[in-house]
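Can you read through this structure? Questions will come right after.
Here the complex is missing a single protein chain, while all its other protein chains stay put.
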Amino acid sequence: MGLDTLIDASLAILNGGSLAYLAAGVLLGLTFGVIPGLGGTTALALLIPVTYTLAPLDAMYLAGGVMGATSFGGSISAILLNTPGTAPNAATTFDGYPLARQGKAGLAIGASATSSALGGLIGLFTLLLFIPVAREVVLSFGSSEFFLLTILGLAAIAVSVKGKLLRGLVAACLGLLIAFTGANQFNGHTRFTGGIDYLWDGIPLVPALTGLFAISQMIELALKGGSVADEASRLEAAKMKISGVGEGIFAVFRNWPVLLRGSVIGTLIGAIPGLGGTVAAFLSYSSTAQTAKDRETFGKGNIKGVIAPESANNAKDGGSLIPTVAFGIPGSAETAIFLGILVLHGIEPGPQILLQNEKEIYGLIVALTASAVGASILGLIFARLLVLITRIDVNIVVPVVVTLSLTGVYVLEGRMADVLCALLMGILGYLMIRFDYPRLTLVIAFVLGEIAERSFHQVRLISDGQVVEYMLSRPVSVLLILATVVTFFLPAMRKLRWWRQTGTAE
Amino acid sequence: MKNILATGIAAVALVTGGAAMAEYPVDNNITFVIPYSPGGGFDTIVRQFAPALEEAMGTTVVPENISGAGGSRGGQAVHRADADGYTIGIYNIPGLTVNEVTGRDQGFALSEVTWIANLAVARYGLAVAANSDINSVEDLCSKGSPAKLSDTGATSTASVTTRISFGIMGCDIVDVTGYSGSNDAMIAVISGEVDATIKPVSSLKKYLRESGSGDLKLILTLTEDEVVPGVPTVADIGHPELAKFTLNRVIGGPPGMPADVVAAIENGLRAASESDAVTSWADGAGVELGFMGATETAAMMDDLATFYQEYKDLAAAPE
Partner (left out) sequence: MSDRDASEAPYSVTSIWPAVVLLVFAIVVFTIARGYSATSARFPSMVAGAMIVLALFDIWSRSNLPGAKLVGTFGGTSFRQREMMHNPRFLEQLECVGWIAGAFVLMATVGLLAASPIFCAAFVRLRGRRSVIVSAGIGLGVLAFQFIVFEWALDYELYRGLAFTKGGVSAW
């Protein structure tokens, strides 16, 4: 059943008009992806009024084009400017930016484009495999699993911050406290609002992340002066005639296990509503970095550090459709808006969405995949041009990125208060860069904090207070507990052995 | 170009309309404030009504999302606007009523809003998993331990409804709040995490055997008349007052709007709600249209305020 519809949908897209919508979506997605502060959610939210007049299928192509292209677009700014274009690209900065500073931006972009495209394809096939068991997957993930998954995420950040564990944990605490601001989900009480109405809904994600990543990085860049790429590496790169784009493509194929792992992690985490791409990309990065033989070189420009998060990033879009095909519920902020577009067209998403709206769903899946591939091809074509950004005077890059990202923060909800929030978070982010407290641990903790708290609260009520017994009685929970233990203790054991052998710190 | 068109239509309306509406709604767009982000239920219904309303009123209707602070920011924006009929908004009722009763400052008083119409109404039902042994409220309340129900936020209308109605029935329950959406709350019932949930019948329908996937079983509707064949109502179990719990999409404007302007918008909305475009959309999307005019809506608002005031303590969020 599925395959026929899939082929039909693929053929339908070749029809001139549909292709135009898809292409428009890809271009918009790439642009919004590249610019920090603007992301897929914003693009889709702005498109809602536009899609109203379109046929449902064309609306799907437009939406799919946007969704598929943003994450690759976001990796470009992550690599070139150390500023993730969208939040899920945050992990790409770890190794992508060092590569850019060494004059190897072409290599990084080539690898990012290829792993995005392949990750998208693998995500799609995983989704197709999962469709028959999608219901079971969703039903096996209850409050207990949500809670344990947030703990796994927190454990993964704790161990991934190299040599800065203590400050990383402090930053994580700060991130959790930021997440607890506002009215909580379970009993509606407000906390830490100081009587400010704006804080009632908590600190909003997009403005906070834009401030922490983009604004703070621009302050740092402006203070550094010059251009992104080091003077020495610029000369060297000029001799090498830039690029390395081709080398980047091959690097992905050479490291296929990394690609595969990233894609699977992306699909699975993407399937869990609320966790989102940031966590998926991050878990993919940290698991690769922790298990690689050459783990010392991670964070200094290891190409695997680009492949892992970027493949997860595009695979997560396929995964985020698992809850959608099972119950008509969104797996991500983007799919939530996509379902909103369906409702606008008089289609009610529900558990039978795949039976009743097969055409729209498969249309979206095909558009997503075509978009991921198309965006990457565009990226490869323009990679040489894009790399030039690293040689532009930062005094030109900084004001442009600042204004565009603050505009992006505004358009998502049309609130100037969000822009102020981004500014304040930008200053906090800069202080963290300055005093060397890792920002990403704060961000991951911020993303996970609310889910951790409310799912714990739910487990407590559901289990009549017998939290541990309840968790141990659920197989998926037990698996997650084991994964957390391994994640947390593997590096600690390694360190202890190292310390015993040499008697010194690493 | 749209404006020229609008002026043209308005000129026609001028001839047919009475003298009192000569000035309205000719020279301006109508801003329709949605207090939530794009893509949700409130956003959708406004965007569905907007074209039909444009046609009926002969002027451009611009939906504007002003989200934040649980819907009060949009309400405040409408409250501040001039009462000239060029700014109206949609309100989450009884969500805002409950907030007001439980003492949350929303930045404006509901009693001051000029009520114009009620567009849609959703009725609640109580559902359990299809394979559950529970077949009635009695079963649910006498299962030994307090029954567990699932909900989104503790301040959500469904959660307030759950607490008050089981309180009235004298049945001890645990309301497990914090699910990220009403669908997630229903899935928690399907997966067996909780025993039951109270949700709008239109949302539950997707999961019932007769009208959907067959994962859930409806055991009670919070209505006086039977809405789903064979399912008992609250009147059947001796608590007809529970039928007061509904979820409404209400339209209002700034305090002190002139009566003729209110009437013009009311008529426009009535015509829109009867238009083919809106009715066929509502059919497909499972939205229960229930149009009420200005007077009726204002009376309902007063009624609800008194009703929730009575159950203030149960309405307040738990510790």
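In order of appearance the chains are A and B, and numbering begins at 1 in each one.
Throughout what follows, a contact is a pair of C-beta atoms (placed from the backbone, for glycine too) under 8 Å apart; a residue touches a chain by one contact, two chains touch by 3 or more.
Because the structure is predicted, anything quoted here is derived from the model rather than measured.
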Absent-chain contact - pick from A:Leu54, A:Ile215 or A:Leu342: A:Ile215
Omitted-chain contact residue, chosen from A:Ile7, A:Val133, A:Ile381 or A:Met416: A:Met416
Chain A, residues in touch with the chain not shown (by the definition above): 31, 46-47, 49-50, 161-170, 173-174, 176-177, 180, 184, 186-187, 189, 191-192, 198, 215, 218-220, 222-224, 299, 393, 395-396, 398-400, 402-404, 406-407, 410-411, 414-417, 419-420, 423, 426-427, 430, 433-438, 452-453, 456-457, 495, 499, 504-505
Missing-partner contacts on chain B, residue numbers: 76-77, 80, 319
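Convention: only the chains that are shown with their structure count from here on.
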Distance from the mean Cα position of chain B to that of chain A, given in whole angstrom: 34
Of all residues in chain A, those that touch chain B in their complex: 45, 48-49, 52, 138-140, 142-143, 183, 185-189, 197-198, 200-201, 273-274, 327-330, 336-337, 339-341, 343-344, 346-348, 350-352, 413-415, 417, 454-455, 457-458, 461-462, 464
Complex interface listing, chain B residues touching chain A: 37-41, 43-44, 47-48, 63-70, 72-73, 107, 145, 148, 152-155, 174, 176-181, 183-184, 187-188, 190-191, 193-194, 206-207, 212-213, 215, 280-281, 283-286, 317-319
